[in-house]
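Part of the complex only, each chain left as placed.
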């Protein structure tokens, strides 16, 4: 019988620094992974934390990690060539098929962009898979922007609005909350739109309120939840919301389900 | 005949000679405050028959029946007999119907203790009653109090002997869920002797006062009480005009039998060293120790006392308090 | 098949049994209660019959016999991980009907909710259950309301009655041991009615979640988690990595019981918690027991043992809360 709790060693192939606090670790991994899935990444002596997959490559998987809490602090002391214990992938992840042929709007806040990165990447590489693809990404300040190179790359093929809440004088990019940009979105057929929205709970709440004002049905909205997940296996209970286990049934939920999930 | 009353005797007989001429007050004591409700009715009857219908509830856990004509002392003493028996106070046969045999040694007081209180570490009333039995009747001025935990609701640090219940907390790490309730409880309600290390609790044994808060807070019975009951003995606190001061810890993690022995031994010390000029042989033990030295006291107090290995004894005790007697 | 023994015979058989099996049963732990000179009844390994408390319902449930409070998942030595051995012996767990019904709930989560749990499974497979009957209802239980007052999932039924002992053995191996006794029809004592009756809310809507009742009780709650720790159906745990002080490169990973009422339960890295408010935690717990478990698995989680009511230092009555909620939802 398989002991799902036992992690495997995985080598750090590359470390990409985004900000002073946020890095992407490119790790060795062989196996099927979907964007939006997560791994339990652990360092013996410190513990485990569920980290979303922020990129998928050949024999590689990216984890974009914010340096908070004691677990993730330790991770930053590992460098290329070192190894980490990981287990996963867990969770459902995003199903690209749900968005193909649609007018896609992807809205992310901070590290909330990570789980969607695989989705964005797919449609920026294959822009014709969708009617249109728009990414609205919000960060606190220019210094907090993640995936800077990605944004440059993505903006070549899809619409990208990268906004910051607070900008220093002279900053010439978009500023303000992501919600500010929603009313101005243009759709050919709003009924054929899909929205993916990931970020801090408060951001999700207001973003969905804004989206709904456009006359969008719940079925057209998707989100992904970040919750405490100790086991990733539907046992430890921490991630349960209503009858759903985020680790098993999520973390990606269509809003028809998500709206009934109370904390 | 005019009132002709040996006030010294009356006082030793637990009567107060009040400020009102010819009027006394009967001082009924209830060891440990543990009172059969029957007693209340008896006190009421005396108060209404012989007194002025009012009773002072004392902070030493007694009743003081006010307004009794001193002529009625003997009769009231007879009425006290069932009360004395109900609360279980020692009495020689010939003293029956004659009230209390002594009053110098004060009522051994106690907080409500583990009869009732969730924080108490032992049955304070029972210990108070045991001590009462051991030391009463005695006219030397001793004040003893028992309190269930270091909260000290009985204010034992204002007594010659203060007995504070302790438990040596027992920790089973395999039952501990790292919920931190004990750590938080110890921090906010007690002395902060606990900390979490590697998800398990480390107890600072030097700092721990044995209050048992960790045990009451623990939701899983990882913390339990020691089978043995432990006591802290604080000594020679006092109120008063000259030098009110807090009793200080002398023995920590001590046992009941030895504490009782020490108190009894101290009677011998006082018999030996009390000032011959002490009015009505009333001299607080603390002042005697101040005079003759702590070592001498220790010598008497520790006679035939074999402390348990875990008992900590402070070799010297230093008091401070407020000095009104030799200030400026 | 039922058998009758004298109490002495039974005691003797039991002693032998306790050599072959690890026997877990409710035991009176003298003075180990929350308060001074107060006992607690909780599960422990026993080796003789008279250690077992048959009368009083245990304060803590049997679940620690299957799910240790602290369980080591693996040891790590530098880059290697090692899984501790499982139980060496089969185990017998003494429990009542409500608790035996709770076993089903544990199984549900640990065996049938996504992945199978390696650790639970290996213990569970070595466990047999000995039913303690209930001649009359305990004061706080409402098993009849939850339909958990009866069970036939036991491997053995054992009853002491005066100088006699009765067993009904369903497990083959156990039958072997007891068939020496005098055959007699033995059937378990089950209660059919309790002092406490609970009527579950029928129409739970999103509005129900906002009931003032959760606030009311939440305000009273002190987040100690006792209700969870005594509950036979609560299964949550938290992972802990320990490094050994003597060699910090080695250590172990454990799982330790967790409570959805205790601070930190929903807290993620960085300090954000999802149910900071007591009312939310209270709702979460209650709804799990009487609503969403059923939504997921088709039957209710709560087995109505009443332990949470008995243990709550704040005298919060879950059963009363549920009844009041039921009335609100009518």
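Letters A, B and C mark the chains in the order given here, with residues in each chain numbered from 1 onward.
By definition in this document, contacts are C-beta pairs under 8 Å (C-beta built on N, C-alpha and C of every residue); 3 or more make two chains touch, one makes a residue touch a chain.
Given the structure is predicted, the values throughout are model-derived calculations rather than measurements.
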*How many times does each labelled chain turn up in the complete complex?*
A x2, B x2, C x2
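Everything that follows uses one rule, which is that only the chains that are shown with their structure count from here on.
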*Mean-CA-position distance for chain C and chain A (Å)*: 38
*Distance from the CA centroid of chain B to that of chain C, rounded to the nearest Å?*
45
*Roughly how many whole angstrom separate the Cα centroids of chain A and chain B?*
67
*Among the residues of chain B, pick out those that touch two or more other chains and give their numbers.*
none
_Two-or-more-chain contact residues of chain C, please, as numbers and ranges._
238, 240, 242-243, 258
*Give every residue of chain A touching chain C within the complex, in rising order.*
1-7, 9, 42, 44-49, 66, 68-69, 71-72, 83, 85, 200-201, 226-228, 230-231, 233-238, 240, 242-245, 247-248, 260, 262-263
*Once bound in the complex, which stretches of chain C touch chain A?*
73-74, 76, 79, 81, 83, 109-110, 113-119, 121-122, 206, 209, 235-243, 248-249, 251, 253, 255, 258, 260, 265-272, 274-275, 280, 283-284, 287-288, 292-293, 295-296
_Residues of chain C touching chain B in the complex_ = 29, 31-37, 40, 42, 60, 68-70, 224-226, 229, 238, 240, 242-243, 245, 254, 256-259, 262-264
